[in-house]
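Only one protein chain is missing from this complex, and each of the others stays in its spot.
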Amino acid sequence: MPGSQFVLTLSCSDQPGIVATVSAFLLARGQNILDAQQFGDVETGRFFMRVVFAPTSGPASLAELRKSSGHTVAARFTMTYRLHDRHLPQRVMLLVSRFDHCLVDIIYRWRTGELAMIPTAIVANHPAEIYNGVEFADIPFHFLPVSPASKIEQEQALLDLIDRTNTNLVVLARYMRILSENLAAQLAGRCINIHHSFLPGFKGARPYHQAHARGVKLIGATAHYVTGNLDEGPIIEQDVERISHRDSPADLIRKGRDIERRVLARALRYHLEDRVILNDRKTVVFTD
Amino acid sequence: MPGSQFVLTLSCSDQPGIVATVSAFLLARGQNILDAQQFGDVETGRFFMRVVFAPTSGPASLAELRKSSGHTVAARFTMTYRLHDRHLPQRVMLLVSRFDHCLVDIIYRWRTGELAMIPTAIVANHPAEIYNGVEFADIPFHFLPVSPASKIEQEQALLDLIDRTNTNLVVLARYMRILSENLAAQLAGRCINIHHSFLPGFKGARPYHQAHARGVKLIGATAHYVTGNLDEGPIIEQDVERISHRDSPADLIRKGRDIERRVLARALRYHLEDRVILNDRKTVVFTD
Amino acid sequence: MPGSQFVLTLSCSDQPGIVATVSAFLLARGQNILDAQQFGDVETGRFFMRVVFAPTSGPASLAELRKSSGHTVAARFTMTYRLHDRHLPQRVMLLVSRFDHCLVDIIYRWRTGELAMIPTAIVANHPAEIYNGVEFADIPFHFLPVSPASKIEQEQALLDLIDRTNTNLVVLARYMRILSENLAAQLAGRCINIHHSFLPGFKGARPYHQAHARGVKLIGATAHYVTGNLDEGPIIEQDVERISHRDSPADLIRKGRDIERRVLARALRYHLEDRVILNDRKTVVFTD
Partner (left out) sequence: MPGSQFVLTLSCSDQPGIVATVSAFLLARGQNILDAQQFGDVETGRFFMRVVFAPTSGPASLAELRKSSGHTVAARFTMTYRLHDRHLPQRVMLLVSRFDHCLVDIIYRWRTGELAMIPTAIVANHPAEIYNGVEFADIPFHFLPVSPASKIEQEQALLDLIDRTNTNLVVLARYMRILSENLAAQLAGRCINIHHSFLPGFKGARPYHQAHARGVKLIGATAHYVTGNLDEGPIIEQDVERISHRDSPADLIRKGRDIERRVLARALRYHLEDRVILNDRKTVVFTD
């Protein structure tokens, strides 16, 4: 294993001295900055920063680093911050309904080392048999069916499972059930959904049929954090592909699968690498 | 000048024998098919075709060709059709408001031979002085200011000008006044607008500010035929470009100019080359 | 199963009457044209056509159709043509080396019905164990190792397997061994390779390292028919993605996997749907 690396992400009110203070702090703790990106939002006056650093002479573990009185810096600038050890992957739960293309894609990317994460569970509102041919790779599978009557219980079971598995992030990999406002609120900032349209166009159900009916010349997909307000959460990533009058709704669904899986995979990777910081109803994404 | 070439576009109910009949008809009149594209819409049962042909032994002018009893074929299949001589460019009127990037681009493409058309007039709701530095290239400029009170008169003046100049096509090249339903109806199928968003997202005013507020990761533009239903006309062409959290509304406007001008130019070229056929609220575009 | 559908692809010297003759021929045999695309190459004087049709009152099987004296039409125009029943999928052999992303992707697309084909075999120059976690879905797996000394025998074994399995198409899904000229010649027009660069840039080995060293701002992939002339075969499909100075060769390889698999999948689908016709060293691709 290569040496330790840490990622610090922070946001606070913009003011002189933030970069100087943070970089001096790290230098004094024997840490070398490997990468840093920052953004000052002139509209809101918020400042956002992502720093990747590695110990030269200083602490090489998260626990030691946390003793380094970073909280005094954070307090001085009233910062919101997160500090992660790059070698401690996040724990991710995958939710899926009938269509399994995003699920299969994420499992494949995880298996080949492209997505640094620990899958804690696959949760489906369909039984395992329908995912015939999907290689679950020893990830525990949970069948949690849901009906209007059982929704409260099912969501409670989901929350229990999230707790029990120490899940950090929930991915709705074409999970076609709308989360209750309560569940959405509890998962704020740690639940990513893939919507099969280029939002804000074609919100709601059957977006490819909507797109076909409207006669658009490009279709797209949108990965966003889930909020209580359906299809209105902060957007992480989007992409599109060209279509033509020849494409039936079935063709759009087929072409859409490719867009959905690559948009979700990118958003997931950005999140896992701490590249995404919430900026009210929007995101700051420090891409590579 | 190279030899004559004609373009036939048609639509009718789909039924056996259309291609055979049309191609036999052309062969019998001494015409050689150079290019043909067709599309059967299984949803609506409509059939669409575009044929480019040139005389070998047959008529070499539109007038002669029209005597060839093509109407009997058209009647047999209840076809809607158009027949154009490729060497007789369409007559195009350009409407513009304050932002002149689309206007300048279209004039440049026309001047270099990329757009086969005859500009009949530039019509602006601002005086010529504000287009300082724009090379109008001897195209007549008309200042037709408009206010809520004068809208009916201004639109009548516009219609008179369209008639007087034998204009075939009106291009709203970032013309920021909404046409009345009456005018839109009169120009049905011969008026193209460029909307500065990826419709159906961000209809209405200030779409780049809307896009910025929503935090989308791509912005776009849409060229469509104008109908009485604002921003709902049949879409001809769309395109997008990637943006990031760093982009202010002013950046989006700047990046958007590039998208708008290339989307409008493509849509205009498709129309001028008879590549677009209306299919109810949508279009069939036979691209090259 | 829906009713019969056939695809006819043909090429010949361009001359008047081809479309009329072909469409009259089909009409007379009780066939209705559903889709047709054509292209006349003015440089070479060659004409290319793809026609999809379905029986109304005529023959509903390939065998019957072949009795319909289509050869007299073909002879008259000295046509090269192929006629396929859309319900009889082609038989496809998949060759792979160490990297399995294209293989996994093709199997998934086949399993979900996106690629209409019958996989006849997976052939690898590595043993099955290294594809740990790949769901082979009952496709026979053959381990055919190859060394410079054993190349002739290995290729003969490959050819035998192709014959024995009635394979129509061989796909080099990141198969990293160069075919001999002899084998390439025998598979002319029925062997597709995915090269991991935007050809003709970065031919040969380690193209992502070459791209990194040159500092290009986009990387790509190319699907092409295999010929004896390495990386020079007729191109079917290409695509690219944006990269930056931050991307290491390992990042390019990761991003490249996404491009490779979607370019190969598109090329494969085009081939399976008879959308590709060879035009000397190039291809005509009638996309949907």
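When the chains are written out, they are named A, B and C in that same order, and each has its own residue count from 1.
One rule holds for everything that comes next: a contact is a pair of C-beta atoms (placed from the backbone, for glycine too) under 8 Å apart; a residue touches a chain by one contact, two chains touch by 3 or more.
Note that the structure is predicted; figures quoted are calculated from it, not measured.
A.B. asks: Would you mind spotting which of B:S61, B:N182 or B:S244 touches the chain that isn't drawn?
C.D. replies: B:S244
A.B. asks: Write down which of B:F25, B:Y81 or B:Y108 is the residue touching the left-out chain.
C.D. replies: B:Y108
A.B. asks: Consider the whole complex, including the chain that is not shown, and state which of A:G3, A:P16 or A:G113 touches that chain.
C.D. replies: Of these options, the touching residue for the absent chain is A:P16.
A.B. asks: May I ask you to list the residues on subunit B that touch the chain which is not drawn?
C.D. replies: Listed in rising order, the touching residues are 101, 104, 108, 111-112, 114, 133-135, 137, 244, 246-247, 251, 254, 257-258, 262, 288.
A.B. asks: Write the list of subunit C residues that the hidden chain touches.
C.D. replies: Touch with the absent chain occurs at residues 39, 41-43, 198-202, 213-218, 220, 234-240, 244-246, 248, 279, 281-285, 287.
A.B. asks: May I ask you to list the residues on subunit A that touch the chain which is not drawn?
C.D. replies: Touching the chain left out of view, subunit A contributes residues 16-20, 23-24, 26-27, 32-40, 56, 242.
One rule holds in what follows: only the chains that are shown with their structure count from here on.
A.B. asks: Taking the mean of the C-alpha atoms as each chain's centre, how many Å separate subunit A from subunit B?
C.D. replies: 42
A.B. asks: Could you please state the distance in Å, as a whole number, between where the Cα atoms of subunit A are centred and where those of subunit C are centred?
C.D. replies: The separation of the two C-alpha centroids amounts to 36 Å.
A.B. asks: What positions in subunit B touch 2 or more of the other chains?
C.D. replies: 39
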